[in-house]
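Only one protein chain is missing from this complex, and each of the others stays in its spot.
After this line comes subunit A, so read on.
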Amino acid sequence: MALLDITDLQLSMKSYEGETQILHGINLKIERGEIWGMVGETGSGKSLTGLSVSRLISTPPGRYLAGSIQFQGKDLLKTSDREMRALRGRHIGMIFQDPTTNLNPVFRIGTQLVDVALHAGRTDPSVLGLSAGASRRDFKAAARKTAIEALESVGIPDAASRIDDYPHQFSGGMRQRVLIAMAMIGKPDLLIADEPTTALDVSVQAQILRLIHELVAERNIGVLLITHNLGVVAQICSHVAVMYRGRILEAGPVLDVLKRPSHAYTQALLESVPTVHTRRGELRGLSGLSPEMFV
């Protein structure tokens, strides 16, 4: 049984201009230990696929026309809200693009980490190293301890005192580490990272990618890494899926796809990546417009 098995996922969105199909039958299978890169242009449906796995798309305006998302054998599209919430944070972790806006600015990072830890702990006390009958106070103490450990595991120095700092007291890279710690605190089996390095500069980007790579090696989790940066894919992904207009055009082990792209779109995408030898004025673009949604 695969960790995550998306079959024929079709999603449509309603707006004032009518209903439009966004995802046209996504098929994707992620096993533990795999890092799947998902690449594609803006508007190709990468993020909506990621959000669908966590069922974070409100319905309406969203509507699933067909397909299933099997997570550890359970169809997420048929799960109750209550069960879904229990999965979030505990079994499925998520990190998003911009670390400056994804932490609540008026709460200490510790408060946010502890709340997520408490949530995961209530779902499964073993996350906090407790048994089911532990007292409220034990839960609180264990959650704080787990939060400090989580910060240490993502390389925040002096975590025990920094846990009481506010988000604005951290740099962008450090905040993304905090967010990763928050996503990993419930010891999830699957991590969905939606453009986790896009807002960071290259050196910090490399650190964050290395961190994700280490977490995968250490905990044997599956990762869905959404990005439009092919360099990132080449660096850490084991597999890649190329999306275009709500479809996966090509998917497979990263070397196969990047070295021997079989689909014309993938070839064009790869050719438009600038290299150090690209001269001024030589930047290539993809011809044609990205999804003309409403016709």
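Assorted remarks:
Heads up, the rule we're going with is that a residue touches a chain if its C-beta (ideal position, glycine included) is under 8 Å from a C-beta of that chain, and two chains touch if they have at least 3 such contacts; residues count from 1.
Here is the rule we use: contacts and distances are computed from a predicted model.
Only one chain is not pictured, and the protein name UniProt records for it, out of "Sarcosine oxidase subunit alpha family protein", "Cytochrome bc1 complex cytochrome b subunit", "Dihydroorotase" or "ABC transporter permease", is "ABC transporter permease".
Touch with the chain that is not drawn comes from one residue among A:Lys14, A:Lys74 or A:His168, which is A:His168.
Listed residues A:Leu130, A:Leu179, A:Leu200 or A:Val242: the one in touch with the omitted chain is A:Leu179.
Among the residues A:Lys46, A:Arg90 or A:Arg162, only A:Arg90 touches the chain that is left out of the figure. Against the chain not shown here, subunit A presents residues 54, 56, 85-90, 93-96, 98, 101-108, 112, 115-116, 119-120, 123, 166, 168, 179, 182-183, 186.
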